[in-house]
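First up is the structure itself, then whatever we jot down about it.
Left out: one protein chain. Kept in place: all the others.
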Amino acid sequence: MEATTIQKQELYYPLMSEIIQVDHLTRTEKRFIISLPDGQSLGHKPGQFVELSVFGFGEAPISISSSPTKTGQFDLTIRATGRLTDKMHHLKTGNLVGIRGPFGNGFDVSLLKGKDMLFVCGGIGLAPLKSLIDYTLARRSDFGRIIIVYGTKNPSEILYPSEIKVWQERPDVEFHMTVDRPDVNWEGKVGVITTLIPPLDLVVERTVAAVVGPPVMYKFVLMALKAKRLPDENIYMSLERRMKCGVGKCGHCQINHTYVCQDGPVFHYPDIKRLEEAI
Amino acid sequence: MNYLDTITRMNLHEKYLLTSKQIPDFISFLKTQGAVYAAQKKGEQSYSYQYVEDPANVVLDYPRTIQPLKKFFLPPREELLSFDYQNNSYQKTDVVAEKRIFFGIHSYEMQGVLRLDYSFKKGNPEGNYLNRRENCIFIGVSYEPDEFHLANALGIEVENTEGLSIYLEPVREGYIAFVIDEAGQNLIQGFGKTAKVTETIHIKEKPAKAKIRYHYNRLPKVFEHVYTSQVWGQIAKKCLGCGTCNLLCSTCYCFDVRDEVSLDLQSGTRERFWDGCMLNRFAEVAGNENFRDELSSRTRHRLHRKFKYLTEESGALHCVGCGRCSKYCPAKINLGTTINALIDDFTEQQKLKEAY
Amino acid sequence: MDLQINVHHLTRVEGHGNIVIDMQSGQLKKAQLEIVEPPRFFEAMLKGRNFHEAAIITSRICGICSLGHQMTSLKATEAALGLAISEQTLKLRKILVHGATFQSNVLHALFLAAPDFLNVGSVFPLINTHKEVVLAALRLKRLANEIGELISGRAVHPISCVPGGFTKLPTNEELAALREKLVTQAIPDASFVVEVVASLAGAIPDFVRETEYISVYSPQEYGLYDGQICSSDSGLHPVDDYLRVTNEFIVPHSTSKHARFNRSSYFVGALARFNNSSALLSPLAKDVAARLGLQAPNYNPYMNTVAQVVEVAHCVEDTIRLIDELLATGIKAEKPNQEPTRYGRGMATTEVPRGILFHDYTYNRQGQIEKANCIIPTGQNLANIDDDMKKLVPEIIGEGKAAITKKLEMLVRAYDPCISCSVHLLDVQFDE
Partner (left out) sequence: MSKPKVAFFDFTSCEGCQLNKLNFENDFLDMLEHVDIVEFREAMDDKADEYDIAFIEGSISTPTCIERIHDIRRRAKVLVALGQCACSGGVNAMKNLHQPDWVREEVYGNEKYRFPSIPAQPVSAVVKVDYEVRGCPMSAPEYLHIFKSLVMGRKPEIFDHAVCVECKLKENECVLDKGMFCLGPVTRAGCEAICPGNGQYCTGCRGPISNLNLEGAVEMLREHGFSETEARKRLHLFSANELV
């Protein structure tokens, strides 16, 4: 029987890995720096994710928010929204968590070489994009302009303030930020993220946009990019779906014939343009 | 396929007579060769595949069981690992791959298993499923299609023997056992009490009761054009979202995973359960966004998986026509009727196109 | 002398009740158990309901006596519709009643009443000081619940007992396994519990007030599942006479109605059953009664708890007997008989742990309820509790408020009142 000859895989067993640092980012977000046993590297591509688990609290897909150029450890940025993610916020340095992965289709960095990069990050969407931002910064000379457009609901939700400070100060990074609802101390721009796109001065043939944000954001960002005449082929986006296995088995993340966990989460826009239910 | 072709094709196999009296003996013999599972009565008028304790309880003439054979390879509830909550360590849960003989299954049931094989082998081949799938022998039996069976219309005839080792066809004296493969040959020989049959056996025609207006080859084509059909909305009016059609489907395999700790709060297990795209939380993500909120889009997704998405990938329809989703749907939504309505919609469209 | 006692929301009883004593210048103005549980309108809910639903709904009158309500409801429905039940159904139901009775009696005697004898506020401290007793009681309770789960699907709000029979039957093997547990586990546990109760008997207040004792009576067996109404004053009365016996009346201090028959009040419950039927107890139960010094007739209401323990022994032993009878022939597959042969009125009575219970339904030709009435034991006891308090308070007036309060609380608890189910109304008619 064929079943005996096929290479069977043990898909669901996590690697117990240690939290080596916890950074408090906002009221609802924390960054965890994690090291795999024996100093192994995760070997991921920017945009990929892991299945993170804490026994008794379940498992969930979490994007890797550090660049593959950082080895021996990797970052997860987690928003507390439920069973597992709330528990993560109670864990401390030295605690063990289960890691499976990396999974999914990340950004193909070879295709991005030499391009101007436009990062459109809505809210926690900055977390998955940060792996690519960090990568492009680590290989700065491989890329043209680096433009980061970032929007959050309010100033208290701004992720990675110290990194942002660096980005703002670097001459070779163009960083733009806005909040939906300012507080008394806010001096920056106010408005939804799409208001940041029209003023941008882009060389559209050379620019590749990478878009990640909450589900409602995509439609409007796409409209804004279209208005700038950015070709569809130059747009990549990462989609979020419920997923349990991360390896194309559990069925939850399917959008029509596409599996987000395998074909995504990073998609080339032309591939999903005609996919109903996708955006 | 021509009915006479079937007779000829079947008669090419070696065949033996198992008299009605011999059947229990044969089952007892099978029990010496492995764990035997077969359809048995469950409640008043339903059947279920169960371990055979007593050969007398085995039923060979039955319309269908409640759960399909998938329950043996992808159990409704399966422990993946057990963990120590306090120390954050875990143990893999062994998958026991005993030798199993499935006795008296229908051709579409076998086909259902072959479809699942595809789903679990592709991409990342899953050990849990494939280990359970090893060492299994299937002995088929003929059946009389009822108004819910669509297998014939979908190209899986009653006498389809793919995947089987032996196929049983009822005759006056009992059953003719057609030997399909070596494993089947070994079983028949090991039993040793059967008489070889050399004359041609006339196989009774078993007409399908449910019909589909198109040849099944054309269904993926139909599904390319009915994404926006109003049929989905019509079904959604009756559909209750109970998920029966997913869970009992021969080829649905989606699952959910949950952790549970025991009351001592020391240990626990990670388990997976059957899940289905008709159910509420299936496509919900953080922030309570649900990407398939409407029952109409859920039914559409379910049937597109059966007739288009997986078909384009694998070349085979992923509906095997077992009829469970129609028979057990509390709202009496019938798959054959639905497909015919979609076909009508499609033809209507084509006509309009031509006129245009 | 003046004395005011107001125990608000009495603990360790089911449902909500207050004890109110008002004594002014040595004159007892008030001695009442006030029932403050909100009313729940069950008879009204039953109107227009299908005959399969009556038992499902009435079970929700009380989670503690849900099985008793179901049994009485089924019997009333069967009487109204002329549905005969099989011998097997009868025996299984009797086992269910035994299980429910001894589970409730164990719960009350050991978890709710015993803390009083040991001067603690709840069963929880006893887990440390009297672990063996608590474990034995828990095992007995578990076994009683297993009886319910095995035969009726669930111990609270049973599932598979329906008019005419059962929707699912236990297997012979399951019954045999249950019997084994009863013999090897329940009998020793019950004997152990009896010894413990015997050692506590000294803490039972010495109070006597003769009253009328009313229970179900059957000449063949200790009256629980079925029989006639028996009054210690006036003898046997047919079930159909239940309204004459109970005479419900409204009192201002209670959302529950009170009852009286030959005197100003009467007693229902384990002690009434014991007083009327003790000769029919199982041999083991008779031994237990002797060991605990309980002899019929006994007029001390506090002894109700002791009578409950005696009944535990009876129920365990009689369940074993019933299982043996069932196993002798083996369980036969049968479907519930749900073909009505008539439509009309049906009345039924059963002993639930807290006393005699009545259901009375009238069905129309569609098999729907037109009129329903349920009379619950705790309601029948309320007048008797008030009368007991009126006699008790002057007798112990010298003991001080704390002691008096405790004895009053113990008195009310001894009746094992089930207040949530006692709150009901009579004959509500809805005009549609």
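Lettered A, B and C in written order, each chain numbered from 1.
The criterion applied here is as follows: a residue touches a chain if its C-beta (ideal position, glycine included) is under 8 Å from a C-beta of that chain, and two chains touch if they have at least 3 such contacts.
Bear in mind that the values here come from a model prediction, so they are computed numbers and not experimental data.
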Visible chains that the absent chain touches, using the contact criterion stated earlier: A, B, C
Contact with the hidden chain (one of C:L3, C:L28 or C:A44): C:A44
Of C:K141, C:R260 or C:H359, the one touching the omitted chain in the full complex: C:K141
Candidate in contact with the missing chain, chosen from B:A56, B:A97 or B:L265: B:L265
Chain not shown: contacting residue from B:N2, B:T32, B:Q45 or B:T198: B:Q45
Of B:H13, B:K31, B:K71 or B:H225, the one touching the omitted chain in the full complex: B:K71
Residue numbers in chain A that touch the chain omitted from display: 56-57, 82-83, 86-87, 90
Contact set of chain C toward the excluded chain (per top definition): 9, 11-16, 37-41, 44-45, 48-50, 53, 56-57, 60-64, 66, 107, 111-112, 115, 121-124, 127, 135, 138-139, 141-142, 145, 152-157, 159-160, 162, 166-168, 250, 252, 255, 420-421, 425, 428-430
For chain B, the residues touching the chain missing from this view: 42-46, 48, 66-67, 71, 76-77, 236-244, 247-248, 258, 260-261, 263-265, 273-274, 276, 279-281, 295, 328, 330-332
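Quick note on the criterion: only the chains that are shown with their structure count from here on.
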Where chain A and chain C are represented by their mean Cα positions, the distance between them in whole Å: 64
Centroid spacing, where centroids are CA-atom means, of chain B and chain C in whole angstrom: 52
Touching two or more other chains - residues of chain A: none
Two or more partner chains touched - positions in chain C: none
Residue ranges of chain B touching chain A (in the complex, touch as defined): 80-81, 83-85, 88-90, 92, 117, 119-128, 130-131, 133-134, 227, 253-261, 268, 270, 272, 275, 277, 281-287, 289, 291-292, 297, 301, 304-305, 308-310, 312-313
In the complex with chain B, residue positions of chain A that touch it: 1-4, 6-14, 16, 53, 55-59, 79, 81-82, 95-96, 98, 214-215, 240-242, 244-245, 247-252, 254-257, 262, 276-277
